[in-house]
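All protein chains of the complex are present and in place, except for one that has been dropped.
On to chain A.
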Amino acid sequence: MRRGLFCLLLIAGAAHADSSLPPSPLAYTQLADPAQEAEAKALMETLRCLVCQGQSIADSDADMAGEMRALVRQRIAAGERPARVRQWLIERYGDYVTYDPPFSWVTAPLWIAPLALLGIGVLIARRLFRRRQA
């Protein structure tokens, strides 16, 4: 009896704080044109889900991620360039929405630090090897 009740508990779903409306068709349907779908998919993988931060909208099942996928697919299908769609979202949510941060004074260390570290590594290695030769 107890075990039966416990199993019933397992069946109960999670409490949802999402709408009961069905998602937009393009949230879970690929575009008919494979080239366009590939473009849209590549873009979706580099856009942040704003509800479940840390996931991309391609990975997330949140309502909002679904609608963002629908928006991306709709715009790509209408012939818009992925860069334009990304820009449209950045204008609204800031650079945080993209996993491919544009180069600016704030993000410069992100791009320059690896190159600088690599350079320092090469210098150190050269000095060490030279000493050994001597």
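The criterion applied here is as follows: a contact is a pair of C-beta atoms (placed from the backbone, for glycine too) under 8 Å apart; a residue touches a chain by one contact, two chains touch by 3 or more; residues count from 1.
Rule of thumb we're sticking to: contacts and distances are computed from a predicted model.
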Per UniProt record, name of the chain withheld from view ["Sugar ABC transporter permease", "ATP-grasp domain-containing protein", "Peptide/nickel transport system ATP-binding protein" or "DsbE family thiol:disulfide interchange protein"]
"DsbE family thiol:disulfide interchange protein"
Touch rule applied to chain A and the missing chain gives residues 17-21, 24, 50-51, 53, 63-64, 67-68, 70-71, 89-94, 96-97
